[in-house]
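Presented below is the structure to which this report refers.
Left out: one protein chain. Kept in place: all the others.
Per-chain numbering from 1; labels A, B, C and D assigned in written order.
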Amino acid sequence: MSDAVLLEVVNLSKRFGGITALNNVSMRITKGEILGIIGPNGAGKTTLVNCVTGIYKPDGGKVLFLGEDITGRQPHFIALKGIARTWQKIRPFYNMTVIEAVTAGALLRTKDVLKAREEAAEILEFVGIPRSKFEVLGKNIALIEHKLVDLARAIATKPKLLFLDEVVAGLRPHEVDVIADVVKKVNREMGITLGVIEHVMRFVMNISDRIVVLHEGRLLTQGKPAEVARDPLVVEAYLGTKPV
Amino acid sequence: MRNALLELINVEAGYGVFRVLHDVSLRVDKGEIVALVGPNGAGKTTTLKTIVGLTNLFKGEIMFEGSRINDVPTYNRIKKGLALVPEGRGIFAPLTVLENLYLGAYHEEARQKLSDSLEMVFTIFPKLKERKNQIAGTLSGGESQMLAIGRALMSRPKILLLDEPSLGLAPKIVSELFQIFKGLNEEWKVTLLLVEQHVKNSLEISHRAYVMESGKIVLEGESSALVNDERLRKAYLII
Amino acid sequence: MRARISSFVLPALIVVVAGATVPFLVGFNQYYVLLALQSVIIASIALAWNIIGGYAGQLDLASFAYVGLGGILATTLMTEYNITPWVGMFLGAGVSATLAFFIGYPLFRFGVKGVWYALSTAALVVILHEVSIMVLGSFDYYIPFVEGWYYLRFRTWENLYYFSLIILAFVISLNLYISRSKVGYYLKAIREDEVAAEAVGIDIRKYKLLALMTYASILGFIGYIYIVSQRTFSYKTFDSSLSVYIAIIGIVGGLGSVSGTFTAALILKVVEEYLRGYLGGVLPGLHLLLFGVLLITVGILRPEGLSTLTDALVKKVKARIWGGAP
Amino acid sequence: MMSKRSFKKAISKTMSLVIGLIIVIAVVAGVLIYMTSLPPTPTTTPTTTPTTTKPTIEKVKIGIIEPLTGRYAVFGQEAVDAARLLVDIINNELGGVRSLGGAKLELYVEDAGTDPSSAALAAERLISNYRPHVILGAYISRLTAAVAEVTEREKIPLVMDALVDWLTERGWNYVFRIAPRASAHGKAAVDFVLEMARKTNVTIRTVVVLHEDSIFGTTVANGVRSELIANGVIPNETITYAYTITDFGPIISKIRDLNPDVIFSVPYFSDGILFAKALQASGIKVKFIAGAGGCGYTDPDSIREAGEAVEYFTNTYSYNPARQTEWNKRIVQEFQQKYGKLPTEAAGIIFYSLMFVYEGLEKAGQMFPENPLNPDNLKAAFLSLDLNDSNSKAAQLYPTGKIKLAPNGENLYGGTAILQVIGGQPKVIWPEAEAGVTPVFPRP
Partner (left out) sequence: MLPSSNLILQSVLDGVFLGFLYSLMALGLSLVFGVMGIINFAHGDFIMLGSYLVWILANSLRSDPSLMSVITVPLFFTIGAAIYVAIIRPVLGKEPLIQIAVTVGVGYVLQNLALMMFRAEPRAVQISYLNFYVNLGLVSVHTAKLTSALLSLFIVLGVHYLLTKTWVGLAIRATAYDKEIASLMGINVGKIFLLVFGLGISLTGLAASLWMTFGQADPYIGSSFGLLTWVIIALGGLGGVSGLLASSIIVGVIQSLTMTLVSPSVSLAIPYIVFIIVLWFRPQGLFGKG
């Protein structure tokens, strides 16, 4: 933990009506790592990301990014600060071409459209979208491509920290491997710190440097993937308590 | 010969043009409790939705009581005796508890047995009787789950499909719920197909179980045998 | 940067040059020149709408609120204070943009969108319509006959037509410029998905407001031309059904498609005039009825409007010129 | 990759040159177009008019531009019906324009639509296709102004059937109006009511002016108000409403509150029926309801729709269908035979306007045998006519029986008739009552 802290979440809470989705969660993400965020359904993972990226305003607690308090700021401000994300349910720009969608992301750091387009093209190639697909409309591409374009669009904003929200949901096993490679490349070659929310363990255990486990809105435990996977608390969270 | 009530044969299904299920086959016999477990995103919910006809079925057969129901619209599948308690309960929040229950008995045959069914549901869930005129949206988590199940029972289903019924409930209520499932099966002779994250609990009460991962069935067998199977933990946590 | 200028100025120039030949082709027949003038005005308004409706995806039904406001201001300045419309049009643009700001800011601030945005803009036209009855009274204000470029008012229609052609060219190149600029990318992203757009760092309120004000200022500018082509103005200039008609052109043309919107405006105006001219006296309302049927058909069968056809055509022409680019 | 990019750059340089050139060419072309476009127009106009040495005129082209679609279609369509009928009569019974060797009138109908844009287009279209010698139209003032702008440029006489005052005050040279102007309607209504009140010893304390808020309604109402004030009666309240009004309830309440002796009402058409019915239902006793400005209360259509509600309502009319002159009786009868209803104002205005045009053409043929259809000659002929019941069919069709145009084209003897609904029939009661009819004042 002596590494530079990129994001620090302190006692974050969020309630929806009577349901407490996040309950005093504190955690850190350090520069350069891939942090896996796991937990059974309803654990509060997506809510955590939504609170950090400004989609929701938290009911309590603080979000510090590079030491700056960004709690409750608007999403576009947070994006400008350097936090990007992808979406659990893909949010593609159906009536824009692939390259246009990514360029929209790249324009956050430049006004020059040509430059942004070039950057977008590079990023698209980096994540493995062939040039032949650049001019295809969003509504005409496959799910795996949507995931990659979503990812490219987020990367194009040149984030310091990128949250991937269930990026491999709904993909076939070999497609999961493709994404895993891309995500590792993004981390290593682009130096982007990653927070990976994931249910597909084969994927998250494989790529993560460190894992935090949320359960029912609380931080259950954290550690190396192998440790976490054998932690009885985690096993219990996933497989349920011993029969009563 | 076993009496297959519901059977999925090599089913491929999904939403829009996206496929989520790849070649799923499973069977539920009459009187059984079958558990369908697996990590999130494995396709369990999609499987249940496919059974009631809420997804795009690309390939395969869905058989119910020996006849093919691929092309039967959802509302008629309910009539035939399928009932699904959807994930997140799906109660009609602005309606009262009683109205929710009535809706469960919407189709004609169920309507005729309305008062019987209501009595049955109130026997199983006495709490609902107390709250019958309350707006469903104001129920607690446990109560609304009971309502969702009670509502499904109102249609007098031959098979009850339960999608993550224990999600977001306190442990005490969860174990109560599992007792109720057991009771439903034993006393009221309801066949159950149970999708659950409380794997161990589910395996405890079910006869047989399927384990899904990435849209495929990866493991199946007698529940008692699966409980301590190391492969089960690996399906969830890989390592 | 310079390389890109060609891409949005050239089409506008082509339109100007092609458009400039029209009066010669029809032998200065005033009927056709006036028809061309009216088509060009409608096309300009529809293309301005394309910025808020087509790019930013906000179904704005208030176009004639801004046309009326800007136009009446410029006209009044001219008739009452003898201020040349060359100044008045810019003032009109400014006032319209200001109104747009005061309408748009709270609407976007509080997240009013979809059908509710459409309805509030529709209500805006009615409000201005009624307020103007109180302010202007119910009179028709006839623009006194003064000829010349100083007043932008002429006996024959050619000069006004050329002038409006230049406005059209400007609106076309502005559209193309926006679609190729950062703003355009941002507006389209907002149209597609506001939440996702915000997450890639787009200040959606700011850009929506920018689009609305750009649209309003163009309309405020055109206002005078519209009124001078009508010869009179009154509270009726705040016309609800025409405002809907403009949005309909945008939809029939295809959202965000310059060529589609342009074509739709021309086709609809000409077809409407043809049907009115030839069938109007026989069966009143037939042309509008056919127009309604066209709308239903487009809505159900071709939600993308004419844009796929016209875009393909434009591409073909481009390929001819450039010798087979993408 | 790189080579492609630099290739693009190279292109862009030449491109910018090309574009620069195109701009220069466009500007030059624009200036040239501007320079050339102005002179030819005046020269083109005369060439299109036939100016052969010996005029053998076979037909005279009459254009009529009326709103045939949209909200105003009800008026426009009747006007066109009337024109068709009259052209038939002129051609077949009167033998065409005799001074032009029996030239027949030929009618060209054009739809003015609902707004000035379509009206101007209609005028341009009509002129470029047929170049009529005289044009009639266009009932609604905004539409008429748009048409007049075009006819004025082309020097085609426009005989207007729109009533709003300002149309003859614009300094236009080729516009004429036989029909009484809007403010005259207001004046007539007031004069009538005050005269009747004097005769019957009815005192008028409270007066309400109720009018629809279009320019027509406002102008007529202003006529009412100024004539009232001139006679020392100050209207207690003026209520305006949009003629698209759907519910008179609140206005009725207000009237109940004001409890007026007389209501001067200027409706458009549908609103008149609505008001009459609402007032009838309300049971409010108003001594008299005097309509002004035409088509509201005494039209056969209105009476049919409103039933008893409009009984004893009066209305000023630009036309007097009950006028007992030979030609008026005849044309009313033929109109009824052909279209199955009494002609209303929209038709009536066309009757005398078109008949006036016909008589003007006869005169032009006599005055200018060389070039009778020249617009200036036509204008001179029109202005020279001094018509009355004895020398003119047009005057027989006109309420005051006299037509003489002032230099601005306005009829010096413009005046209206007043009709009252008596026993479900529209009866003329003023300036002089038709045979066997006595005005009912106040309302029983």
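By definition in this document, contacts are C-beta pairs under 8 Å (C-beta built on N, C-alpha and C of every residue); 3 or more make two chains touch, one makes a residue touch a chain.
Being a predicted model, the structure only gives us computed values, none of them experimental.
Of the chains displayed, those contacted by the omitted chain across the entire assembly are B, C, D. Here the missing chain is touched by one residue of C:Ile72, C:Val95, C:Leu124 or C:Leu242, and it is C:Leu124. Between the chain not shown and the residues D:Glu124, D:Glu149, D:Asp165 or D:Asp213, the one that touches is D:Asp213. Only one residue in the set D:Gly102, D:Gly171 or D:Pro250 touches the chain that does not appear here, and it is D:Pro250. Shown as candidates are C:Ile14, C:Ile166 or C:Leu294; the residue that touches the absent chain is C:Leu294. Residues of chain C in contact with the chain left out of this view: 57, 59, 103, 106-107, 109-112, 114-116, 118-120, 122-124, 126-127, 130-131, 133-134, 138, 240-241, 244, 248, 251-252, 255, 283-286, 288-289, 291-296, 298-300, 303.
The omitted chain makes contact with chain D at the following residues, 69-74, 77, 213, 236-237, 239-242, 244-247, 249-254, 256-258, 269-270, 273-274, 277-278, 280-283, 301, 304-307. Mapped onto chain B, the footprint of the missing chain covers residues 52, 54, 73-76, 78-79, 83-84, 86, 90, 92-95, 99, 102-104, 106-107, 110-111, 151, 155.
The rule is short, and it goes like this: only the chains that are shown with their structure count from here on.
Each chain's centre was taken as the mean of its CA atoms, and the one lying most distant from chain C is B. With centres defined as mean CA coordinates, chain B is found 31 Å away from chain A.
Viewed as a contact network, the protein chains form an open path, each link joining two chains that touch. Interface residues of chain B facing chain A in the complex, by the touch rule stated above, are 14, 18, 20, 22, 39-41, 140-141, 164, 167-168, 171, 174-175, 178, 196-202, 204, 214-215, 232-233, 236-239.
Residues of chain A that touch chain B in their complex: 18-19, 40-42, 143, 166, 168-173, 176, 199-202, 205-206, 216, 225-226, 229-230, 234-235, 238-244. Those residues of chain C whose C-beta lies close enough to touch chain D in the complex are 2-3, 5-6, 9-10, 13, 16-17, 20, 23-24, 28-32, 34-35, 38, 133, 137-140, 142, 144-145, 155-159, 162, 229-232, 234, 236, 239, 273, 276-277, 280-281, 284-285, 288.
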